[in-house]
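With one protein chain withheld, the remaining protein chains of the complex are depicted in position.
Here is subunit A:
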Amino acid sequence: MSIWDYANPVKFIRTADHILPWVSGAALLCLVTGLVWGFFFTPDDFRQGSTVKIIYLHVPAALMAINAWLMMLVASLIWIVRRHHVSALAARAAAPIGAVMTVIALATGAIWGQPMWGTWWAWDPRLTSFLILFLFYLGYIALWEAIESDDTAADLTAILCLVGSVFAVLSRYAVNFWNQGLHQGASVMRAGAMAGDTEERVSNVFAVPLFVCIAGFVLLFVALVLLRTQTEIRARRTRALLARERVA
């Protein structure tokens, strides 16, 4: 049995029904553990004080904002190559989640930036590229909503996602070129840090609950995508039934 069997909507819904309670339960467990641990049982940072704790929302949301687009890109490619409808619907289902993650990352970043940098917003490369990513999400969602025919919408948004990915990467480097940053470099996932270099990495006291939070956000994303894809399939089925009724 191959993984493509899950492209069958009926099979997908049945499987998702089986998995969903487990995934959402695990997401809830991780998020509650990670956030409670992060917010109440970690020491204050010696320089940033208690504001450092927003990291438990900011970093996972920012990670998911990028990875949601990546998942949409993969799903769009699968739709273009193999034309499995569930794939296109999964991409559609992921877009608003990604957009919300982008907003969370931007908002928590602004709240964090105010006490640390003395400003809510700076035209820093990382901040700016996230704003552009948010525009990409908005355009993608708007295009899905604007087109009536489902297959046309799936085709067009898939191509937009492909072209948009190239331009998103391009923008990322363009804004780097355009302005030097205020935002710190990567300090959670670093090759040196993984190898045990403790100079420039987040201390273990903060890193462990952070990884639990990241796991929680990933699981939450998976659960939401499964749920929303199911909803999309059912909505489409309802529309088909209604259309059939009108004809009969």
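A few notes on this one:
Heads up, the rule we're going with is that contacts are C-beta pairs under 8 Å (C-beta built on N, C-alpha and C of every residue); 3 or more make two chains touch, one makes a residue touch a chain; residues count from 1.
One rule holds in what follows: contacts and distances are computed from a predicted model.
Missing chain, UniProt protein name: "Heme exporter protein B", from among "Dihydroorotate dehydrogenase", "Cell division protein FtsX", "Carbohydrate ABC transporter permease" or "Heme exporter protein B". The chain not shown here is touched by just one of A:Ile13, A:Leu77, A:Ala110 or A:Ala174, and that residue is A:Ala174. Note on the undisplayed chain: of the listed residues A:Ile159, A:Val205 or A:Ala243, the one touching it is A:Ile159. With the whole complex as reference, residues 132, 135-136, 138-139, 142-143, 146-147, 152, 155-156, 159-160, 162-164, 167-168, 170-171, 174-175, 177-178 of subunit A touch the missing chain.
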